[in-house]
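First the structure, in the form of structure tokens, and then the observations on it.
Note that one protein chain is taken out, while the other chains of the complex remain in position.
In order of appearance the chains are A, B and C, and numbering begins at 1 in each one.
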Amino acid sequence: MSLTSPLHGVVPPVCTPLDSRGEVDTTSLARLVEHLIGGGVHGLFALGSTSEVAYLTDAQRATALATVVDATGGRVPVLAGVIDTTTARVVEHARAAAELGADALVATAPFYTRTHDREIAQHFRRLHAAVGLPLFAYDIPVAVHSMLSPALVRELAEDGTLSGLKDSSGDEGGLRRLIVGLGGRDGRANGPAPRFSILTGSELTVDAALLAGADGVVPGIGNVDPAGYVRLYDAARAGKWELAAKEQERLVELFAMVDAGPEADMGRSSSALGSFKAALKLLGVIACGDTAFPQIQLSAESVAVVAQRLRAAGLPPVR
Amino acid sequence: MSLTSPLHGVVPPVCTPLDSRGEVDTTSLARLVEHLIGGGVHGLFALGSTSEVAYLTDAQRATALATVVDATGGRVPVLAGVIDTTTARVVEHARAAAELGADALVATAPFYTRTHDREIAQHFRRLHAAVGLPLFAYDIPVAVHSMLSPALVRELAEDGTLSGLKDSSGDEGGLRRLIVGLGGRDGRANGPAPRFSILTGSELTVDAALLAGADGVVPGIGNVDPAGYVRLYDAARAGKWELAAKEQERLVELFAMVDAGPEADMGRSSSALGSFKAALKLLGVIACGDTAFPQIQLSAESVAVVAQRLRAAGLPPVR
Amino acid sequence: MSLTSPLHGVVPPVCTPLDSRGEVDTTSLARLVEHLIGGGVHGLFALGSTSEVAYLTDAQRATALATVVDATGGRVPVLAGVIDTTTARVVEHARAAAELGADALVATAPFYTRTHDREIAQHFRRLHAAVGLPLFAYDIPVAVHSMLSPALVRELAEDGTLSGLKDSSGDEGGLRRLIVGLGGRDGRANGPAPRFSILTGSELTVDAALLAGADGVVPGIGNVDPAGYVRLYDAARAGKWELAAKEQERLVELFAMVDAGPEADMGRSSSALGSFKAALKLLGVIACGDTAFPQIQLSAESVAVVAQRLRAAGLPPVR
Partner (left out) sequence: MSLTSPLHGVVPPVCTPLDSRGEVDTTSLARLVEHLIGGGVHGLFALGSTSEVAYLTDAQRATALATVVDATGGRVPVLAGVIDTTTARVVEHARAAAELGADALVATAPFYTRTHDREIAQHFRRLHAAVGLPLFAYDIPVAVHSMLSPALVRELAEDGTLSGLKDSSGDEGGLRRLIVGLGGRDGRANGPAPRFSILTGSELTVDAALLAGADGVVPGIGNVDPAGYVRLYDAARAGKWELAAKEQERLVELFAMVDAGPEADMGRSSSALGSFKAALKLLGVIACGDTAFPQIQLSAESVAVVAQRLRAAGLPPVR
């Protein structure tokens, strides 16, 4: 499904269910896609950080993306993460994603190596030239350890290199400055980059981002409760901001499941991914809650905490 | 004016005008207080980071605070920053501020030294025991280089050590989790710490913070346009969220004055403080726009940029 | 050439010469290997950070490693970097490197994702189990954004998972604590991990590292002046510490070439790599000094600075 208009709405980063041997569980993944589309989401982001893209081999990435594209069947656009250290490697992923039917690409700045604004600009420009698909910049300093400057994003938006931004910078003030620079919440349709789509990855402040003028959200915990984020989005679009805020509060409470894993024993990232997958298993969506090696798995006690959070949010486990 | 109810509304961190010798210009400071109260603000925060507290000697701090208290004359509460490296030094500032008539204190975690949650808890508890005034925790990692954990703030809120939080962490998701933990946007009146006041220092996303349930804002650029922030606050309180967002957008554009100083030649902090003071001089509020030594002063070109931003925001310079 | 004794001496991270289309220039690379072995080095580290491994596709990595192995012809051991985000991807690189004839592997902790000591331990253990080759941990927080804890390195040294450490942490005090923990400069032969090899990547303090008990060095600028580092190493081994220090000083002055590129226009990393390659071209070793896309290339002025540094260090350009 080509992106005929700027992407908007709820676009979850699709978890990649794995079996107990660590291979992609395509049956569970197809079921997850159905769960998300059934929840009313407006797009899917495969091979993002929440999809454990950094843990998947190229073959596993291809399997995961092909499964998502196939299961989606054109009902919503599918964005594909093309995550690797530098341009030449990213271009290879981008070509593979294009062949597998992705509707758009999501790429970060170079990482592992230290980089620079002028290099980042060249990186996105060559990537866009090499593969014709709409290109989203993925600003995620917690992974990439550099931030995209608002000036650079604006430049690449205005010259058509970028079709959008997936902002996981956590810098809401910077995002606001970018939106205002692009024409503001009302004026963006007539702004310097009219078709530029801004999606926030800050899943705890989506009401705020939409009020500021963002087009949508890429919520990790949207895997667990896609319908909740769709209600939040619809309330905001209807101008019912206090209703949106109440829905956001419920989702903030649900999100507390990411604290399930004890910080002393596992990383923050594996605890969050593990709790999302545990929740999806408890809800009967996927068969196995394992995260990819070498992440530490949630203990039974932690899974019990996840179950409790689900119940409190009105999402009772089915097993 | 004692804090009989939780502090709320617009509480600007009051700039400290200096004369050309670097001494506190009390006449200009009194005029600035009048400018702010005339703009409708709900409180004043003296001796904060924007007040250049880190640059002032103890004698200058006393002069500045006494001037603000005196000029305010009890019309709104005056909060006093008590900024120093560790407990014993902060207690001395706190006693001085109490004697000078401050209505509440604002203190950070220890800095310069590396610290720890248990130490920070002891720090705030002793400070509160030593000086009876309502105490606000000031979370400003850009200065202090540690963050207050939500768990710690909640503990100190619930046991009555803290009367509020001035949040300049930039972590809007963490702030949302704290608000929800304290009862949420509606439930905080009956929450575990019912009289706890949450003020955001993120001046570019105030509409968002108020929607999330914050009580008010401490905007540096509120020195320049206090009435704008009051309009924003009033719109939010009236549930007119889109009106609030439009006002916020205007203030975001005004805020771009902080880019006036070239980054190659001066620090980000001195550029922001210098532009606020240049704007106050252009508006006829203060006599001299100098920032404290050893900060680099804005060039004439930079001041011209500030003037341009003022005009664009509907605040024409008077000189 | 198998590692029959702990690796020691000068083991440069071999630059990867590229042609003007960005492809590996195997002729130049073979000549560089000859330049290094002719300089007396004790081993070669292919596909390290200085080799621009993060910029090379898998096919280019294979070409570069095969060329180094082939040109070396067993005269010294060849270590191969297997740099990727997480275990499954690293194992694929490790298998490829083993097939191409590498004598040992060099791997970092997981990156892009946030990780944790227990996960890092599992990562190195599975990698070692999957591919039989001697395994070196590569501690390079500037790229990986986490540090290997001395306790973890010691644990993995003592249980035989790791054969050595390539330390680019910059934390010389921590390295000293590790060496003392492993038995000290004299006692390591009888220490808890007797065959464990410690190589420093801190090329400006090699005399110090050898005095502390390190076994060798992996100097990026050793590409330019391998004989200098070999003289430094030999002086240290002979107990002529002041001679070693004088040689180190000469190499520190040579190293100043990395400042050749203006920081305003290019990143620190591309400036360093660009100056090494410019020097190798000036010395007639490689045909083209280009660094991989999207790095910014050195200007002619910068290349002139490199030439000046070469002359001052007694290494006159031949073109």
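Please note the rule applied: a residue touches a chain if its C-beta (ideal position, glycine included) is under 8 Å from a C-beta of that chain, and two chains touch if they have at least 3 such contacts.
As the structure is a computational prediction, the values presented were derived from the model and not from experiment.
Given that one chain is not shown, what are the shown chains it touches?
Taken over the complete structure, the missing chain's partners among displayed chains are B, C.
May I ask which residue of C:Ala130, C:Met147, C:Val180 or C:Ala227 touches the chain that does not appear here?
The single option touching the absent chain is C:Val180.
Quick one: which of C:Asp58, C:Glu92, C:Glu155 or C:Asp171 touches the chain that's been left out?
Here the residue in touch with the unshown chain is C:Asp171.
Can you tell me which of B:Ala143, B:Ala238 or B:Val318 touches the chain that was removed from the display?
Checking the options B:Ala143, B:Ala238 or B:Val318, the one contacting the hidden chain is B:Ala143.
Going by the touch rule given at the top, which residues of subunit B touch the chain that is not shown?
Within subunit B, the residues that touch the unshown chain are 22, 49, 54-57, 60, 83, 85-89, 92, 110-116, 118-120, 122-123, 126, 142-145, 265-270, 292-296.
Kindly note down the residues of subunit C that lie in touch with the hidden chain.
170-173, 176-177, 180, 184-186, 202-205, 207-209, 211-213, 239, 241-242, 245-246, 248-249, 252-253, 255-256
As a working rule, only the chains that are shown with their structure count from here on.
Same or different: at the subunit A/subunit C interface, is the fraction of residue numbers used by both copies above or below half?
The interface is built from the same residue numbers on each side, given that over half of them are used by both copies.
With chain centres defined as mean CA positions, report which chain is farthest from subunit C.
B
Roughly how far is subunit B from subunit C, centre to centre by C-alpha average, rounded to an integer in Å?
For subunit B versus subunit C, the centre distance works out to 49 Å.
Averaging only over C-alpha atoms, locate the centres of subunit A and subunit C and give their separation in whole Å.
That pair's centroid distance is 36 Å.
Multi-chain contacts only, two chains or more: what residues does subunit A have there?
In subunit A, no residue touches at least two other chains, as defined above.
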